[in-house]
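All protein chains but one are shown in place.
Let's turn to subunit A:
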Amino acid sequence: MSSFRAPPRKGENFELSADLNSEYREKRKDAIKKVIANMTVGKDVSGLFPDVLKNMQTDDLEQKKLVYLYLMNYAKTQPELVILAVNTFVKDTDDSNPLVRALAIRTMGCLRAEKIIDYLCDPLQKCLRDDNPYVRKTAALCVAKLYDLKPELVVENGFVETLQEMIADSNPMVVANTVAALTDIHIAAVAAGSSQEVFVITPTILNKLLVALNECSEWGRVEILTALARYESPDDRESEHICERVVPQLQHANASVVLGAVKVIMIHMRNVHSENLTKQFIRKMAPPLVTLLSNPPEVQWVALRNINLLLQKRHDILSNEMRVFFCKYNDPLYVKVEKLDIMVRLAGENNVDALLSELKEYASEVDVDFVRRSIKAIGQTAIKIDEAAERCVNVLLELINTRVSYVVQEAVVVMKDIFRKYPSTYEGVIPTLCANLDELDEPEAKASLIWIIGEYANKIDNADELLGIFVDTFTEESYPVQLQTLTAVVKLYLQKPEGSQGLVQSILNTATKDCDSPDVRDRAYIYWRLLSTDPGAAKAVVLSHRPPISLPRTTVAPALLEELLSEIPTLASVYHKPAETFVGRGRIGVDSVQQRNSSELPDDRSATQKALQTVAAGRQAENLLDFDDVSAEDGQQPSGLAATTVLASTPAAANLLSGTSSNPLDDLVSIFGSVSMTPVQPPQPANALGGFGSPVATSPPVGLPAAASPPVQQASSNDLLGLF
């Protein structure tokens, strides 16, 4: 890197330097363009700083802009040189051309050099009261940047007060930018731990915002909608009013305005008690969401993720629109996957036939991943709609007859779930399934088929033969298959003791002696002990009645769902995770979430906070230094989550969990509010995450197992634990 004190003597920069000092205006301008071009591609042109600076005073606006661009790029590395430019900047803020004034004030805000900032305040003060709205709106954003660098300067000069006055500006663009600046300052202040609210939305400000909402640019509308979402209305009348004023925004062409409006309505609708009005708002929200599907796939995807979330809360909003979600052959996979999920959510008795013929079509496509998901969706439909189960089974049978390996395997896995949901209903298909035994090479499919054979061992004549195949290759199979084989053989033995004694003997031998998985070994020992001591107990355990399965209505915990819905268009709602778990701005984490919680909140809201904290605690768990006595409370939060999920449905259960108090709110506080009441436990981050990952586990109905853990496994081992 060449120092600016010793200009390069040859090469491109040397020539540029000569050109920058040329007496011809055009040559100088061209040289500046070349410098900027080099800067863009990452070449070091910092050595030309003094030469470029000389070209700053010019009447040519374009040239001025280019020089400013250069300055912004290198101000950080060469602050002492930027001082030379200060006079020109200050002079420019007095220029007769408003564009020049705005440009100067904007550039000064962007330079991020300490020395410049001291000179910024006076011109900024002036520009905030400029006649021209363009200058005013530029200056408003500049305040936010100044706050980022030196908050105390903003406070000293009373800029925040000026901004608050500017919300009443006559120009809607200025209002929008002012709101954006105030929001930025607010966020920065909260992140820095300031206790004082910088941007309090009073009813007067609220009205100004609602007026400006209809008049400013799309970006301004998003800013205002974000601010409106933060406002806590004192009564339901005002909430209604806000909703009504925001509803027209649903017809805006810009998708982010539409989803921003959805968010505001979802938040303020919580206060609207009139069921009629709520329904009306919901009805108005649905069509704009569907319209978003005419956009490019990226926007579609974000819209679909959000629709998915909305449907979990309000499954009736799009019930007549399922066809819109039919997948096209050339949709990207990420869009197809979301559409599938939504279609199953929308499935009902009236549209299940259309859905099934569509899913069958998808199952014959080329894309393996999509085909598998489609077959899964058929299974989910069967479990969701009792009346359609038989039709689903027929479709699955047709698919099995195609003999395409991955189709057959996935169909077998899905059949297992259907057998669980409707025991002893579709035994007729078992021979077809067994006929495909040789096709199976995936552990999950094998385990599923073995489970089915074990479950219906007394109905299948050659069950011992079929299981014998797996017993022979026992040690070569994967653990899930081994576990299933073990259980199935024991089931067979308990139902048809005659003829299967040898089989059970050999598998127990192999499993206890030659198997290297402790899980398999332990289960074999337990079975062995059971069988040898009390066959009656063994029957009670192994052949016990299994709890029915159902399709989980939500994929996230109810409390978390509330939180996500109020975050609607943001990343949190796209990833279906609270923001705290993936974007850690500064110290927003367990601490700040807890701070938020400390204030008294309405019941359901605080439940939400708690679910959030649990997740955040899990996220931060690796940072052990954080776990002083504050975090000792975090260790208890797994139970907090369990309590909150139950609480949502039955407050009584929460009482049981947390103690004796009759007020649910007190209980919530006692769960993790006071360290003194409950013994300090070590943090259990793994549990915290586990609790979040499978909300199903905390509620009685066992969800559709998607992963490689067949339900019987869970059920039987649970039963065993209960026995001992």
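We take it that a residue touches a chain if its C-beta (ideal position, glycine included) is under 8 Å from a C-beta of that chain, and two chains touch if they have at least 3 such contacts; residues count from 1.
To be clear about the criterion, contacts and distances are computed from a predicted model.
A chain of the complex is left out here; the name its UniProt entry carries, from "Glutamyl-tRNA(Gln) amidotransferase subunit B, mitochondrial", "APOP1 protein", "MHD domain-containing protein" or "alanine transaminase", is "MHD domain-containing protein". Only one residue in the set A:164, A:217 or A:278 touches the chain that does not appear here, and it is A:217.
Interface note: of A:126, A:252 or A:521, the residue touching the hidden chain in the full complex is A:252.
What subunit A contributes to its contact with the hidden chain is residues 24-26, 29, 33, 36-37, 40, 59-63, 65-66, 69, 72-73, 76, 96-99, 106, 109-110, 112, 132-134, 137-138, 141, 144-145, 148, 171-173, 177, 180, 183-184, 214, 216-219, 222-223, 226, 248-249, 251-256, 258-260, 287-288, 290-291, 294, 296-299, 301-303, 323-324, 326, 328-330, 332-334, 354, 357-358, 361, 364-366, 567, 569-572, 574-575, 579, 582-586.
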